[in-house]
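For this view, one protein chain was removed and the others were kept in their places.
Showing chain A:
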Amino acid sequence: MALNYDYDEQGETWPFFLLTLLLVLLIPSTLIQFWRIIKNNDSEDEVTRKYKEINKKAGRDVVPLEELNELYTDDKIKKFRKKFDHSSKSKILNLRNLLIIIGWVIVSVLVQRISNNDAIKEAASGMFDPYELLGISTSASERDIKSAYRKLSVKFHPDKLSKDLSEKERTTMEEMYVQITKAYEALTDEAMRENFLKYGHPDGPQSTTHGIALPQFLVEGAASPLLVFAYVSLLALILPYIVSKWWSRTQSYTKKGIHVNTASYFADRLVNYKPSEVVTTNLIINWLSHAEEFQIFFPNKTPAYFEKLLLNHINRVPMDENPTDVLIKYRIVAKCHSLLYGLLDIASGFRNTDIALAALDTFKCLVQAVPHNQYSQILQLPNVNKEHFIDSTEDVYTVGKLFTFEDNKIQKMLGIEDKDQFEHTMKVASNIPVLKLLKADFIVPGEKHVTPSAMAYISVKVLVRSPKHKFIPLKKFPDETLQEPTDFDFLKDPFASMNEKPLLPYSFAPFFPSSRRNAWCCLVALQKDLKILQSPFILERLSLTNLTKDLDKRVLKELGDDFDPKDWEIGSIRIPLAQAAPPEKGDFPFRIIIKSTDYFGCDLDFTIFMHVSDMTEEEKRDESQNLLNDLDSSEDDISDDGDEDEDDSEYDSDLTDIDTDTETEESDVEDEKQNIKEDKNKPFFFQFIPSKK
């Protein structure tokens, strides 16, 4: 509108404008901040917390390792963690709170200013207020108004004024009388009252002036060049700068969060990788040490230096003489987490199984600060005397085997003198979650078996158990407990239900510079050429309730009849397949590798077959039968629930035709042997081979 705006000369209005804007921003942010401080905001989500509560009520402590982890962690690492972990940042002293406090200070200054500003008070008192003029309250009745008016008019009426008043006094009195009359009319006369309510004045609309709540000094005078300068710098300099900065940052990091140079270095290594080369964790460490990220953190150090630090970390070489080196070591080891995930992803892209597996082994080595060899499983436990243990004559390489001995023997073998320390060691050992494969299937949602070109997923049923548990034979678990649900909500998104499980607890990793949760990486490779098929699926949620069960194999010789499979929680891992099933019929072997990132000795590596077959005649007939039903039902206006139920029941009965036979064949293997084999990673080792049908 082409109107003339008056600027706020007396500072009557602009403080209000600023005050409101500030309050509108400040009140919500303050409330949110309060909520954050009150609520103990861990990285844990709702589901995990709920599980924790249930377990606490049942008297089960599923995460006993967190305490021990705290106990065994070096003070230096704790200090580093405090600095490094965002979640443990001080909740009270941070930039956000500082801004909020500054905001409230400005608010109080403004309030002070407003209450001291005379111009505002004047403006308020200059207003026409009939109630005040008549000296009555706003809720006064008509009679009160009349009596008040009468009293005042007696006092101020020009005819009744005393003669000895001066000219000036007389005019003010007369003016007062006019005002009072107007006030009285405004409250009693119909038309005037309407005018008053609508326009604030009994005479109808007054001349309007428009203003803008900006202080004059901003627009005119010395401040205006400054203001122009501020505008220009904001729009022409700061905004483009921020955008370009953000842009270059998004451009220089890959989706997995590693620097593009690092990614291209990894890719380069993978392209030039000779299959004859033996992949060891040392090779991976060498690759990691060339990461661009390390160069960015510490520009004047060489990759050789980083490699030395990483090896020092793995071999637990004491480095007390140089504190800066220690800090650098912590920083780069912590960064290895995302680097290794990045490498794993790139290796999967190149379909290189060896590199991917070596990357995961390196992951464990870095997390546990243990070199990768046949002793790693035992050496990851705390307090183990390395030399003593390696010298001992017993052939013990796995935690599971360890638990076949009596406590005294174990203590001797590991060379632990202190009783408490030994107890801690045993606690850690018995809380390492070991996966036992119960069943693995290719499943096509809504179908009885895999048909050509169908979108299948891999359903892996596992039992989470402790190394100390007695081996539970597969046949203890009836087939019904291993079925996939068949309701429509599940079929729609079979992977959603995995999110209802709690996050895996924090790992026992006292040497790793940041606190971390365990995860299992699920790799799917073709058995034909042993190459990885798709990028790894990372499992971060699984209930570990089973670890609290007391089923010590040294105490319990035979699994009694009182064993109830319902007491045990069966974990479901559903690995999505990125590709459709092959278009032709046949059996296709796949190698599935489920590897922990944190612990040695809890991996799975097995082969399953995808049986691709057409629909059988019987099924086709069923389907058309179904459709006939559908035709009838839609004509009779019956809801389709009936049909679906029928569908489901058929589905149930035929679901397991892929590997129903395997279960009978699975013999009660000694679990110790199984454990050894599981971790040796021989490429052609099948722990679980379903027979062809």
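Worth a mention:
As a working rule, contacts are C-beta pairs under 8 Å (C-beta built on N, C-alpha and C of every residue); 3 or more make two chains touch, one makes a residue touch a chain; residues count from 1.
Just so we're on the same page, contacts and distances are computed from a predicted model.
The complex includes a chain that is not drawn, and of the options "Sodium/hydrogen exchanger", "Translocon Sec61/SecY plug domain-containing protein", "Origin recognition complex subunit 5" or "Centromere protein L" the UniProt name matching it is "Translocon Sec61/SecY plug domain-containing protein". For the options A:G103, A:G211 or A:P565, the residue in contact with the chain missing from this view is A:G211. Interface note for the absent chain: among A:M455, A:M498, A:L526 or A:I570, the touching residue is A:M455. When the whole complex is considered, the residue among A:T20, A:S264 or A:N315 that touches the unshown chain is A:T20. For chain A, the list of residues touching the undisplayed chain reads 2, 5, 8, 12-14, 16-17, 19-21, 23-24, 114, 120, 123-124, 126-129, 131-132, 138, 198-201, 205-214, 243, 247, 250, 444-447, 451, 453-457, 488, 491-493, 580, 626-627, 630-631, 634, 640, 643-644, 647.
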